[in-house]
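Just one protein chain is left out here, and the rest sit where they should.
Our next item is subunit A:
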């Protein structure tokens, strides 16, 4: 496997670690099964690509994409909190609606960004090759997001979101406005996903309406792989674990792509990925079994 392949997997893994952090907030902290991400990921890509193609500054476009993601999350939260629609269904409705909205935003199913400026090529120093610089910049972005999240979830509002997820009734009894907590958590979660979509479109040559397919599955897999590799109850470790999970997942795909030496073929890719993820999930459990302890 070449350095280029590894750095590519790292780069895409870092982008999807933002998705994974978003999924961690909704599924783990809020306990809100949120499928909106399948729509907010391409939404971020659509907004960023359309704005850049229309001549806007890539940084403004990326921020706008992040805000668009937040709005999508807010609407899902609002459907659930104010209209009392079941959480899973509310997110499915939003996911479906976003398909049409994304087509409206782009005006066509595919907006290419091959020759346009992006946040990556604007910041890229002469001395570094693009395939080295992109993951490097993403490491900084993801670390900044991680630290900001760690900080936020230690504040009163952040703790209110976590309390709402672990025991809504108790949280209400303590004076937490759980409706507001759900709205804020969903907005934050989908803002991260929108940001990921914007960065993905800028590294992969454009936004495509189909780019959201399976985002939630990848996000969840990353969260679970991360938790299984580095189990912890502490939030600052859990966010690290989620990021590691997203990157490891991408390395597994890279590995599966290089598995032709044992007679596997292109169509086996998803199966190989699934098997590798299963191994990652089972090994820590086996270890706990051997040592006669419970998985912490």
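In this section, contacts are C-beta pairs under 8 Å (C-beta built on N, C-alpha and C of every residue); 3 or more make two chains touch, one makes a residue touch a chain; residues count from 1.
Keep in mind that, in the parts below, contacts and distances are computed from a predicted model.
**Student:** Per UniProt, what's the omitted chain called: "Chemotaxis protein CheA", "Cytochrome c oxidase assembly protein subunit 15", "Cation/acetate symporter" or "ABC transporter substrate-binding protein"?
**Tutor:** The UniProt record for the chain left out of view names it "ABC transporter substrate-binding protein".
**Student:** Write down which of A:9, A:23, A:198 or A:243 is the residue touching the left-out chain.
**Tutor:** A:9
**Student:** Of A:60, A:82 or A:110, which sits in contact with the chain we cannot see?
**Tutor:** A:110
**Student:** Touching the missing chain, which residues of subunit A?
**Tutor:** Residues touching the hidden chain, for subunit A, are 1-9, 11-12, 16, 99, 103, 108-110, 112-115, 131, 200, 203-206, 208-211, 213-214, 218, 228-232, 244, 248, 250-255, 257-261, 266-267, 269-270, 276, 279-280, 283-284, 287-288, 295-296.
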